[in-house]
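Can you keep this structure in mind? I'll have questions shortly.
For this depiction, one protein chain was excluded, whereas all remaining protein chains were kept in their positions.
Here is subunit A:
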Amino acid sequence: MKITCVINGTFRVLDARPLDRLLDILRSMGLSGAKEGCGEGECGACAVLLDGELVNSCMIPAMQVHGRTVLTAEGLGSPENPDLLQRAYAEEGAVQCGFCIPGMVMASRALLARDPHPDRTVIRTGLAGNLCRCTGYEKIIRAVEKAAGMGYGEGIPPFAGPVCDYPPEFSEEERKSFFQPSSIAEAIEIRAEYGDEITFLAGTTDFYPDLKNDKVEVKKVLDLSRVEELRAITRKDGELFVGACASDSMIMEHPEVLSLFPALARAAELSGARAVQNRATLGGNLASASGAADLPVPLLVLGASVILRSVRGERRVPMEEFFAGYRKTVMKQDEILRGVSLPLPRGSLRQAFFKRGSRAALTLSRISVACSAVLEEGTLKDVRIAAGSMSAFPVRLPETEGYLSGKKLSCVLANEAADRASREINPRTSGEFRKTVTGNLVRKFLLSLSPKEELNGR
């Protein structure tokens, strides 16, 4: 195929195969600053900016680079004429072996573009997807602080918009297997025609690791990334609709998600580090039906419905009924996932999402718990609890919910609920640990609903 893009300020028309990784494209052009440290989005050594957003170039297909702007470390400056950020890295001693540094510099630029004067927590969060094994990060953080102090972030121009408005040019052979529709109507036609032969592409954060580990066989590719209507987050008729291609970044920063569904925003925020969040989509998180997926857990307690569309029309499936087994959903072979609908909560609905990974960032859930409830005059109502990473797919805990609903909240009740929640789940591995933590998190949620003094009084 032929793709048109701008790389480090130069307009280019490139020949590529649709699934070639952006990383390989850049490296074959001699732009070897982006490195392959893992090829699975786990290290950030290949990070570049795509339309101004941080991405891992090992997980970007060529067919999604068309019309877009790529910036790499080489595009910022050269050893003879480095930019301010690169100079700060060198001067602060933030560089050791250097292998992670081009990616780290790009992650730093991305975070300074969003927040030109970040505190240490913001810097740490912005760099959490970029592993460094040499420096202990201290000097890297100082380099970013130094660049920020010199106004680096303020000097970054905003994203200027697409490079071109025409679609990419596929070869005749490619047109038989690669589809990149720009509307839902087109997408469902293609889906209807090829059914289970279809591999969906959207954020491709699972696709490339699966491809690398021989877990996916690609026959026909349906890329949904150009369907603008799938990216929308809109409020209508007492519901908030989140499109299937909304990314974790969009979800966690959307004002209405933040104010109405903070548990969902929190799940998106904890789902990975920035380069992954910019790409990973709600639809992918649901459709992959992984037991460790983060977003389904709050969606279960928030009463969400999954909206599936096909040429036959549209249907709504309650979140509870969407998963059919390990890595299986109820999606029919002619359906695409359009998004989820969340009923607007009653004003007093309290909600929380907790995740216990194996480290603080960029980690799979080992335990995740979402809770929601209404507390009226000390009495619990509408209690919903869901747990992830325990079984084939996330589940509600109806017994614990039933036990709590209608009861007066107290420390004793919270402890009893913790015990019941522990007993109600059935983890496959590390059973005692996961049971205890799940119970503890249910208790934590309950205890957070009232001031400590009030609870102790009861």
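Assorted remarks:
Everything below uses one rule, namely that a contact is a pair of C-beta atoms (placed from the backbone, for glycine too) under 8 Å apart; a residue touches a chain by one contact, two chains touch by 3 or more; residues count from 1.
One rule holds in what follows: contacts and distances are computed from a predicted model.
A single chain of the complex does not appear, and UniProt lists its protein name as "CO/xanthine dehydrogenase Mo-binding subunit", one of "ABC-type sugar transport system, permease component", "CO/xanthine dehydrogenase Mo-binding subunit", "Ferredoxin--NADP reductase" or "Heme exporter protein B". Interface note: of A:R133, A:K219, A:R327 or A:K408, the residue touching the hidden chain in the full complex is A:R133. Summary of contacts with the chain left out: across A:V216, A:V311 or A:A360, the touching residue is A:A360. From the options A:L22, A:L49, A:A62 or A:L76, the residue with contact to the chain not on display is A:L76. Of the candidate positions A:G93, A:G149, A:G195 or A:G402, contact with the unshown chain belongs to A:G93. Against the chain not shown here, subunit A presents residues 27, 31-40, 42-43, 45, 72-74, 76-79, 82, 86-87, 89-102, 105, 120, 123-125, 127-141, 209, 212-213, 273, 354, 356, 358-364, 366-367, 430, 432-433, 436-437, 440-441, 443-444.
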